[in-house]
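The excerpt is restricted to a subset of chains, each kept in its original location.
For reference, chains read A, B and C in written order, and residue numbers begin at 1 within each chain.
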Amino acid sequence: MKNMSFDSFKTIDIICVGRVAIDFNPNEMYRTLDKVDTFTKYLGGSPANIAVGLARLGKKVGFIGKVSDDQFGVFVTNYFSKEGIDVSQIATAKHGEMLGLTFTEISSPTESQILMYRDGVADLELSTDEISEEYIKQAKILLISGTALAASPSREACFLAIHYAQKHGTKVIFDIDYRNYTWKSKAEVGVYYAIAGKMSDIIIGSREEFELMEMLSEGNKVSNCQLADKYIASGNKIVIIKHGKKGSIAYSSDKLAYKVESFKVKLLKSFGGGDAYASSFIYGILEGWDLDKALEFGTASAAMVVASHSCSDAMKTADEIKAFIESKKDDGKVITEIDWSDEI
Amino acid sequence: MKNMSFDSFKTIDIICVGRVAIDFNPNEMYRTLDKVDTFTKYLGGSPANIAVGLARLGKKVGFIGKVSDDQFGVFVTNYFSKEGIDVSQIATAKHGEMLGLTFTEISSPTESQILMYRDGVADLELSTDEISEEYIKQAKILLISGTALAASPSREACFLAIHYAQKHGTKVIFDIDYRNYTWKSKAEVGVYYAIAGKMSDIIIGSREEFELMEMLSEGNKVSNCQLADKYIASGNKIVIIKHGKKGSIAYSSDKLAYKVESFKVKLLKSFGGGDAYASSFIYGILEGWDLDKALEFGTASAAMVVASHSCSDAMKTADEIKAFIESKKDDGKVITEIDWSDEI
Amino acid sequence: MKNMSFDSFKTIDIICVGRVAIDFNPNEMYRTLDKVDTFTKYLGGSPANIAVGLARLGKKVGFIGKVSDDQFGVFVTNYFSKEGIDVSQIATAKHGEMLGLTFTEISSPTESQILMYRDGVADLELSTDEISEEYIKQAKILLISGTALAASPSREACFLAIHYAQKHGTKVIFDIDYRNYTWKSKAEVGVYYAIAGKMSDIIIGSREEFELMEMLSEGNKVSNCQLADKYIASGNKIVIIKHGKKGSIAYSSDKLAYKVESFKVKLLKSFGGGDAYASSFIYGILEGWDLDKALEFGTASAAMVVASHSCSDAMKTADEIKAFIESKKDDGKVITEIDWSDEI
C-alpha cells in the first residue's frame, strides 16, 4: 500500500479495543437453542477474535479492554496470554460487571441467531482513566470496534484512544461491527459512527452499517462509491463495504477499487468470517502488501473459519492461509479490479 | 400434622413464587471454571426446583414468575409444562430482561462455587400487576423464596402475594434461600426477612439465614429454640433451622422438636439437596404426615439429588424416595425427637 | 390516656423521621404559579413541621434525616438548632443529593396545588447505617412519616428504626402523609403502608390514605370503625381517620370513639393544618391528657396555622393555643364522644 505507511519504531503492531466475551456454541447443531443440551465455551467478541487472528499470524498484538473479576475473566486473560497477546492494558471490573455471553443458535449451515447477555457487561465499563496515551503511542494501528461506542463510559474511552492515536501518528481502523444491543436509538448510532468514521484511516463495514452511519433511509440510491468518496474526502485511506454473500468492494484513497468474492467452502456455520477477514486483511496491510493481495488473504481466512466450530480457536497461521489459497487456485479469481463507480 | 390443615376445596396444592434460572453444570468436573470446556444446561432456581420436585411427587403445582422473551424463556415454560406444572401465571419480560444464569464450579464432591448472572434478570421484574388474588386463593400453600425479596418490584409482588394468601387462608411457607446477589446491605436483608418471616406459617432456613433475619452479630449466644419461640409467638407453625452437614432441627408450634441427620451417600456435588429436602418435606405436610415422617422423606430426597448431576432433572418420585429409605433402613435413624432446648 | 404510657427514664420525648424540605410560598397570592414573581423561603416537610411544632410546645425533640451538603442544608440544621431540636442524627448527603423543594400555588383561601422538586432528594437517601439503635432507645415516641417509605434506602431505614423502637419500648406513631411522588404504584403504597401500620401504636391518616393502605377499591363500603378494628386487633392503641373539612374520628383501643370538627377561622391557605394538628395532639398524649382533650388541642393548633403564611414558622406555643381555645369557647364544641360505629 503506497498510501499507508507505518512508523517502524513503533513496537506494537496493533492494539484492539473493545468487546471480549464468552461464546457458548451448541454441540447439538441445527436445532433451536431451547433444545440444545450442551455447549462449548470459547473466547469471543469481534476485536478479541481479531486480536487472536493477528497473534496467530505472528503480529505483536495488544488489547485494551475490561473483564469480569471472576473465573471467566481469568479465562480471557489466560487465553490471550497463551496466544502471546499483551494483557497489561486489560482492566478488571470492580463493581460486579460481568463478561458478555453469546449463546449461538445454529439453525442451519447458513442461518444462525444469537442470544446475548450484554446487561451490565464489563467491556462497556472501560473508562477514560484506563486509556494510556503512552501505550497507544507505541502502536502502528489502533482498531476500534463499533460496539464499544454503544454506551458510556466505553464510548468516551474510545474517543480518547482515537484522540491519542491521531496525536501520535497511530493509524486508526474503525470496524463498524454493529450490534443492536445497548444502543438507545438509530440516530445515536448514526451520530457516533459518523464521528468515529471521520476520525479513522480505514473503515470496514457492511453496506447496512454504512447506511446506519450515514443515517440513510431504506431504499436510498446512494452508491457505494459516493459513500467511499465522502469518507476519503474527510481523510480515510481505505473504505471496505461488504455485501454479505455477494462479496464486498474496497476503495482506496489512490482511487483504486476492487471487488472481492468468497472462496467456495462447505459452511459449518454462517458467522465468524468477518473477524477472520479483518485480521488477515490487516496482516496484509501491516506487511505492506498491495490492497488486492491483502483482500485475497482476508477472504481466504474467512472461508477457513466459517468451516469451523468457533471464531477464535479456529484462527489460522499465515502458512495455513497461504496453503489454502494455493489449493483453491483453480477455482478462479476472488479479487478483481473494477471501475470506481461499479456496484456489486 | 395436627397444627396445620388445608382447605380441601382448594384445587392447587402449592404455588411457588420467584426465581427460575438456567443452570450450566460443568461436564468436566473437579477443576476451576475457567478450565471447563463444556457445560450441560438445566432448569434451575430454588423455587423452580421445588416446583419440579413436588410435580414429580404427584402434586398439583403452579408457578408465579417472569421469564425472558427468548429461547431460554421458552425452555423454562416448556420444561414446566412437560412436568405438569401450571404456567398460566408465568409472565414474559417486555424490556429485554434475561433469565438468570448459574455456572457451577464443582471443585470437589464437597466443595462448589457459583458464578451467577443476575444483572437485569427477569425474575426480579415480577410486578404487583402480575399477582392474581384469584389464583392465590385457589392454593393450599404459597411458597415464597427469599431471593425474590432482594429487589423491587419482585419484593412488593411477594408481599402482595402473601397479603392475598393471608386473606384467603392459603398457608405461607418462607424458604429463606439467601443469596448475597442483588441485596444492597445486610440491614436490608434483615428488615425484609423479618417482615416475611412474621407473615409466614412455616420458615425454612439455615442457622446463618436466621441470624441474618434477626440481625444477630457473629458469635451471638441466641439458641435455636429462642429463635423458634420468637417466630412461633408471632404465628408460625413450623420452624426448620439447618446446620449444614451437622443436620437440622425442626420446631413445631405444638412444642415438638426433632433433630435430623443426613443419609449416607456418595456425593457427586454439594448443592441441590436443599430444594429436594424442601419439596419432599412439603409433600409430607400436604399428605398430613407427622412432622418426623415428613422430615425423613425430605432428608432422603436430598441425599438422592446430591448424588446426581442436576438439581431439577434429578428430582425423584415418591416411590423412588420410599425405596431409598427402605434401602437405608439398617444405617440407623436419621430423625430423633429431642427436648425443646437441645442444640445440635 | 390510660392505654398508653411512657417510660419516664427516656430522655427524648419524640424523634421524627423523614422528609425535611424547603417551602417556597408565593408572596403574590391567589394566582397561578407561573405568574408569581417572588417567593418566601420556609422550612418544610411534614415530620420537620411536626418537630418544630413540638419544640415550640416545649418538648425535647430529635430528628433523624438527611440534608443536602449546601447552603439549604445549613439553613435546615441552623433552623432546627435555633428551635432547640437535636440535630445530632441529621446526616449530610455525600453524592450530590439535594433538599426537596415545594413551590406552593395558592389559588384561593381554600385551594392550593404544589409543584415539588423530589428527584434525587437527600431525605430518601437516609440509609440503615444512619439509624442509631442507642438513639431510638432514648425516645418515648418515634414518628415515621409515610413519605419516608416511598423509596429505598429511606424505606429500609424506617423499618429498621421501627424494629429498634419495638425492641426498646419506644412507641411508634405512623403519620401516613401520602404524596404520590416517588412511589412506583398504588400496590407498592398499600403493601408498605400496611406493614408499617401493623407495626405502629398510633396511626394518623385521612380516609383516602387508609383506603390506600388497605388497597380498597373506590366506592367500597368498609366503615371507619372496621378499619379501626383491624389495626387495633394487630396492636394499635389509637387510630385517627380524617375526613378533610368534615372533621375526623379518633378510635382508641379501650373502645372510645370521638368525632372532631374544625374551629371556625378565616383561612389564608388550605395546607399546613395537618402537621400542626399532629404536633399538638402528640403533645397532649405526651402530657397524659385524655384523648378528647388532646384532639381539641390539635384541632385548635391546626386552625391557627391555616390562618398564617407558613407551616413551620407559624407553629404556636402551648399558651397561645390555650388562649385560642378559650377565645373560641362560645362557638360550640369541636369534640364529641360518639358510638363506635357512627360515621361522619
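Everything that follows uses one rule, which is that contacts are C-beta pairs under 8 Å (C-beta built on N, C-alpha and C of every residue); 3 or more make two chains touch, one makes a residue touch a chain.
On a predicted model such as this, the values are computed, not experimentally measured, just so you know.
Enquirer: If 3 of the identical protein chains are displayed, how many copies are present in the complete complex?
Expert: 4
Just so we're on the same page, only the chains that are shown with their structure count from here on.
Enquirer: Among all other chains, pick the one whose mean CA position is farthest from the mean CA position of subunit B.
Expert: Looking at centroid distances, A is the chain farthest away.
Enquirer: Quick one: most central chain, C-alpha centroids?
Expert: B
Enquirer: On a C-alpha centroid basis, what's the spacing between subunit B and subunit C, in Å?
Expert: Computed value for the inter-centroid distance: 41 Å.
Enquirer: Could you give the separation in Å between the centres of subunit A and subunit C, each centre being the mean of its C-alpha atoms?
Expert: Chain centroid spacing, subunit A to subunit C, equals 62 Å.
Enquirer: Find every residue in subunit C that makes contact with two or more other chains and list them.
Expert: There are none in subunit C.
Enquirer: Per the contact definition, I'd like the list of subunit B residues that touch subunit C in the complex.
Expert: It is residues 127-129, 152-153, 156, 159-160, 163, 184-185, 187-188, 190-192, 194-195, 215 of subunit B that touch subunit C.
Enquirer: Give the list of subunit B residues in touch with subunit A in this complex.
Expert: Of all residues in subunit B, those touching subunit A are 24, 27, 32-41, 70-72, 74-75, 78, 96, 98, 101, 103, 105, 115, 117, 119-120.
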